[in-house]
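The structure is given below, and queries will be raised subsequently.
One protein chain is absent from this view; the other protein chains keep their places.
To keep things simple, chains are lettered A and B as they appear, and every chain counts its residues starting from 1.
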Amino acid sequence: MNKTRKIEITVELIRIIAAVAIAYAIALLTLVVFSDEPVYIIQQFILGPFSSMRRLGSVINLAIPFTFTGLCFCFMYAVNKFNLAGEGTFMVSGCLTALVAIKIGDTLPPAVMIPLLICVGALVGVILNAIPALLDIKFNANIVVVSLMLNSMLVFFAIWILKYKMRDPSIGSLGSYLLPENALLPSILGKMRIQAGLIVAVIAVILVAILFYKTIFGYKMRVVGNNPLFAKACGINMVGTIVAAQLIGGALAGIGGSCEILGNYDRYKWVASTQHGFDGLMVAVLARRNPALVPVAAFLLAYIRIGADVVNSKGDIPVEFITVIQGIVILLVAAEEFMGKFKKNMIYKAAEESLAEDKKEEVKEILEESDGKEK
Amino acid sequence: MGMQKTREIPRFLCFQCQASERSCRWQLLQVKIGGMTMAVEVLRMEGITKIYGNGFVANKNVTFWLNKGEILALVGENGAGKTTLMKVLFGLENPQSGQVYMDGEPVKILNPLDAISKGIGMVHQHFMLLPSLTVAENVVLGIEPMKNGLFDFKKAVEMTREVAEKYKFDIDPLMKVSELSVGQMQKVEIMKVLIKGAKIIIMDEPTAVLTPQETEELFEQLILLRENGHSIIFISHKLEEVKRICTRVTVLRHGYCLGSYDLKDMNEADISRLMVGRDVILKIEKEAPHVGKTIISIKNLVKVNESGKTVLDDISLNIHEGEVVGIAGVEGNGQSDLSDVLSGMGGFTSGTVELNGSSIAGKTVHEIRQMGLAYIPEDRMEYGCAGDMSIRDNIIADRYFKKEYRSGFFVNRKYIDKIVDQYIKDFEIACDDKNQPVRMLSGGNIQKVVVAREFTSGSNFILANQPTRGIDVGAAEMIRKTIVKKSREEGTATLLISADLNEVLECSDRLLVMRKGKIVAAFPKANEVSESELGEYMLGLKAMTAEQMGGLL
Partner (left out) sequence: MFTIEWFANFGFSVLRLSTPLIFAGLAAVISKKAGMMNMALEGMMLAAALGGVVFAGMTGNVWVGLAGAIVLSVLVSLIIAFANLTGQTDLYLTCIAVNLATSGGTVFVMYLLTGEKSTTSAAIKAYTLPSVVIPLIKDIPLIGKIVSGHNILTYVSFISIFLVWLFLYRTRLGLRLRAVGENPKAASSVGISVTKIGYISFFMSGILCGFGGAFMSMGWVSFFMKNMVNGRGYIGLSASNIANGNPIGSAIASVFFGFCDATATTLKSQGSFPSEFLEMIPYASTIIALVVISCLRMMKLKKIQEGKESAAK
């Protein structure tokens, strides 16, 4: 049986790689077909992100919000609730973080200001994600629909706050006042210009991974997600665990929004949803709900995205084709998940069959004996 | 024209010398059946053996036949193989060996549609109806009449009315199925079968859900069908009914067919003796129990379920320290509901239930477990384990929050590893590694994981519901021995609910029988109860009064 377990793990790994490889191949194919300079474009797509320190920095910078939203969805996924409010949470959290930063102004030292703002982000995330979670539990309102409607509402809310509460009339486009110096996350690692949110992200990944696998709560969450009826029969509080998991996920999306604003911008400028929430969903699917794999998947996705950006700036393909690729990957991996279960069942069956063979021998003997006695 | 047919019975039972059943266990004896008139066989199943994928042998070389215009009873306990046999007949399963004959010709039945086209119809125990549609729509589903490309509802109603009138069903085709009573729903199921031209009708435990009134109506119906030339296989374990409307009976037990008999030569007690009995005696050495204080106290427990049916009807029962109380009974008579109430998985309507002196009313499963409950659920895959999680994660599922198993917010891995390794050894769980997912183990080992968790929880009350169902003999034996051991050495109080007579007769100290939500019999010493007597209580032939059961509850 140890053998079958090893086969299983290897096969699953191969599957994920295959899914991404197929999608990547389709991306390449698309480029080849639609570009006027296929070879050059492909070169840009594959190598572009690594072509300069700045580019590599932007890959890592993009992987940061992906990591946060990816972690957020790991929680939703873990308790089998498709709460997609991470999208709106991310945006509103960034918005409110900016608002609080501007209101508080320059009075506090950065060492206090920044953690405070991150907490604001987390709080926003918790409150916003509670809405679909509770409406689902109490009123059985479809959590996907509620969370998506909420997202739309939150986008408008964030724009309203920008327009009426912190708009800087002196600049031409829509933007807030300058964020106070003490609030900004410094950039680290020199030329790569990566924002310090990376540190927060890394800490978050470590903490979440520990939470998932080493804490009591993580254990409860995994049991509830795995077999809710069993959790009930063992006395584990299903409802509490499910809601708590969603709230923690929300907090992470909120922190992601804060870090994104404080690390990359000098003022708050978002006028539309950043789509980072859905990217997080894909990261979580790729990482197979395992928080430890989230940074890897996030980096992968960021790499593909920046590649598309490079292609867009150097050539003639818009970035949107990546979303098609993303959709395909999710489908393939989701299919894998089911084929994987199927494969597992087959292995299980095979094991049972060998057991049954022994039983069959026994039964044959019994039947033969009784036949013999009849004669 | 008399015909003498002898039939050999497999080695497990002696029909002849009832007086010394236990001594005459391994001999082969012959049984005579009274004169049989020549009848036209409309169906014969010969030598059917069906082994399921997991190695379970459901039918062992079963042979029986159905004559034209008769109602044949197919009886046997749960697990005897009746359902599987009918699934084979209806094309839902393929047998490993055996042959089916219809009107003397060998046939192969590939699937249910094939069975229907050959004139076999099945009225399922769990209705296959669409509640929001009308009777007419349900009856014609699959053969809907059309007019001008649209569904001809009028014609459907006409067709349904025709069948209803021909067979005297008093049902309005225009009513919605959701508005019908259970008895009427069953009639719709029968009409579905008849409208497709079934000549052989299989009725799977039809009276399980009917009131006495509805049962009477059903019987009139079946007799009418019989007089119209239909042949019916009537699956049941209600012997009074079998005796009433059936002419012959085929008895199955543990996958074997114990023969087909004319009912006019048998009484209910005879059938009961055939149906209920053990094949292997499992003797567990045990001393008399030291009965201590009351651990579980149930008074006038009543439970009405969502459909309005009273599933627990005024149950009163005490279980004491150091004893194993067994509940025998055909499944579906309230045992599962009692288990749900005691474990906290379901509520109850009225009465008091106390565990270790405190009431469990309104308490969560967690709280009841803290009060002293250990619970082995009926369905181990649904309620007993998380299949994709490791053995170790499954074992600590009821105690992860306790002091030793944690350090603050964290799971205390070292301690858990140590304990789990110990359990794997103590309970002889066959596995590669404690991190292996539980669904990769065999059924017996999965149950051992469940048991390892429950038996080491430090509780003084064990609720065991079908603890050894579907597992290998070795694991079953270990679990039963442990239940008895714990009651003697640690003074645990155990409630053992089981459809396996072996288990319930050998492991229990006191033995109760449940039927239709009530306790109908109580015996002070389980291993002194005769199986035939037990069978009579289980099947409703006898029932004890409150005085008889006096201090035994």
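In this section, a contact is a pair of C-beta atoms (placed from the backbone, for glycine too) under 8 Å apart; a residue touches a chain by one contact, two chains touch by 3 or more.
Predicted model, so just to flag it, every value in this text is computed and none were measured.
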Subject >> Chains in view touching the one left out >> reply: A, B
Subject >> Candidates B:212, B:308, B:362 or B:408 - the one touching the absent chain >> reply: B:308
Original post:
Thinking of the whole complex, not just what is shown, which of A:47, A:239 or A:331 touches the missing chain?
Top reply: A:331
Subject >> Where the unshown chain meets chain A, residue by residue >> reply: 34, 82, 84, 135, 139-142, 144-146, 148-150, 152-153, 156-157, 159-160, 163-164, 278, 281-282, 285, 317-318, 320-324, 326-328, 330-331, 334-335, 337-339, 342
Subject >> Footprint left on chain B by the chain that the document does not show >> reply: 112-113, 116, 124, 128-133, 137, 141-144, 146, 149-151, 153, 192, 304, 306-310, 349
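Operating definition for what follows: only the chains that are shown with their structure count from here on.
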**OP:** Could you give the separation in Å between the centres of chain A and chain B, each centre being the mean of its C-alpha atoms?
**Re:** 47
**OP:** Could you please specify the touching residues of chain B with respect to chain A in the complex?
**Re:** 8, 10-11, 28, 49, 51, 53-57, 60-61, 343, 345, 364-370, 375, 377, 382-389, 393, 397-398, 400-401, 406, 409-411, 413, 431-433, 436, 439-440, 442
Original post:
Where on chain A does chain B make contact in their complex?
Top reply: 1-2, 4-5, 214-217, 219-220, 222-223, 226-227, 229-237, 344, 347-349, 351-353, 355-360, 363, 366-367, 370, 373-374
